[in-house]
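Below is one structure, written out as structure tokens; comments come after it.
A single protein chain has been omitted from the complex, and every remaining protein chain is retained in its original position.
Let's look at chain A:
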Amino acid sequence: MNTEINEVITSALPLAPILTPLGLGVLLLLPMRRQWRVALALASALLTLTFALLLMNATVGGVLVSELGGWKAPYGIVIAADRLGAFMSTLSAICGVFTVWLMAAQPDPVREEYHSFALTSFLFGGVQLSFLTGDLFNLFVAFEVMLVASYALAVLGSTREQLREGFRYIVMNLSASALLVVACGLAYGTLGTLNFAHLAQRSAALGPNTTVTAVGVLLLIVFAAKGALFPLGFWLPGTYPAVPHATGAFFAAVLTKVGLYALIRVFTTVFNQDPQLPNTLLLVLGAVTMLYGALGALSQREWRRILSFTVVGSVGYLAFGLGLDSPDALRASLAYLAVSVIVTLAMFLIAAVAERASGTRLVRARGFIEFLPLLAACFLLCALTVAGLPPSAGFVAKFDLIRAGLEGGTGLAYLATASALISSLITLYALLRVWSGFFWGRHPRDEPVRRLSWPERLPAYLASALVVALALFAGPLLGYARATADDLQSTRYVVGVMGDQPLDLPARPKGDEVQEKDDAPNTENIQKPQDSP
């Protein structure tokens, strides 16, 4: 009896963080008073976080698989949570709680009338689904759920700026989605399956194959566009500052990381037979993206534009770590991923307070250390974390990353490492310029200072406290990242989803066999059923 209940719970747990925000998001569409709506949205975010933490606890032992409709892995769609998926799910759920809090603290009657709370909840659901799905085509569906909600949030309010940036964002992402569908079709045409684990088995059985590599590179382009790697990330620095503060914080902290999660999943678990070309591409793109982000941050004068460019830079570091393709580099990237999500969240929440207090989006008013000393301290800490200087978690993760780069050995790895060091320095300079431009100096008399209520300021402080916690608990963080990297390098995910028995595919049905019960099971055939030319 007890084991039965346990089984039900473990099979339902991967679904819980997905269904909670989607279901409660539908409830949020009902007409109700604002405080009820806020309470419901906050409850949904907290419940999602609880489920994500439970999932993280449960995946320490192995992969949790939830078979939709009871269909076994290669036949039906599975929701599979391994360490990486649960980790990402938890990080995004944390960001979700802060986002809802800030939305509640900054009333926005117009956007709330047009269901910004429900759309945010759908966005959380889509993000969770992309982290937990075990199927390539379902990943496309998850991306669309997430992106449609984000499109609506990006243009909700219809200011000129939002429409301009939102239209560009939508067109860019729809083009990338079309490429993703093509990649799904090609993967199915070549390997005859769409399940991640089954794809991994079949591409391993097929060995290095140019068509599979081409599909992999096509997927790399798609995820590079979603994750804002250099030539495809031009939409990002304009879009994130155009949306309201709370939504912008979630976009910046999580949405690019979804693309990176997909890159990690595809190139460590699925298409790992011929890593030469994807790794070279990732290294080059990563190195250029870092420099682009750092120089872009230097060139801007607005709070959230500067921070958006640092987001682009952090994506570059992650691509660099992934392109090095060693266990140490993977561990360092995973640790950096966690640090980057939390510190970006904290930075955008700080920017929300700073913009509201000074009444302008420009980093112009000086002397705010007089009025907001704690915020100044938080900003300095986060700036050090983003740049990667010692008393911060950013230093630990970046040090690990640079060391892995130096151990990489190839000329390209050295070049990318040099780019990482240079762009860290430029990022530090850009962020210290914000510090000296906004917090330092003497406040001009004629500029007004708006006093903010504590619920509006507290998220920034709490998120900064999380950044401190990451620095204090860097050891456990790196330990978890190490275990996750080991999982990704082994076949644990594949075995967890597919089982360790060889798969018995039934023969293709013939017309005369339809009414009969016995269809002789065929042994595992690698070639696709239609035997491609």
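Please note the rule applied: contacts are C-beta pairs under 8 Å (C-beta built on N, C-alpha and C of every residue); 3 or more make two chains touch, one makes a residue touch a chain; residues count from 1.
The criterion applied here is as follows: contacts and distances are computed from a predicted model.
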| item | value |
| --- | --- |
| The complex's invisible chain, by UniProt name, from "Malonate decarboxylase acyl carrier protein", "Nitrogenase cofactor biosynthesis protein NifB", "NADH-quinone oxidoreductase subunit K" or "Sarcosine oxidase subunit beta" | "NADH-quinone oxidoreductase subunit K" |
| Listed residues A:7, A:370 or A:407, member touching the removed chain | A:370 |
| Options A:101, A:124 or A:151, residue touching the unrepresented chain | A:151 |
| Residue of A:189, A:231, A:390 or A:455 touching the missing chain in the full complex | A:189 |
| Among A:36, A:114 or A:414, residue touching the chain not depicted | A:114 |
| Contacts of chain A with the absent chain, listed as residue ranges | 108, 110, 113-114, 137, 140-141, 144, 148, 151-152, 155, 157-161, 163-167, 170-171, 174-175, 177-178, 181-182, 184-186, 188-189, 238, 301-302, 359-362, 370-371, 443, 448-451, 508-512, 514, 529-530, 532 |
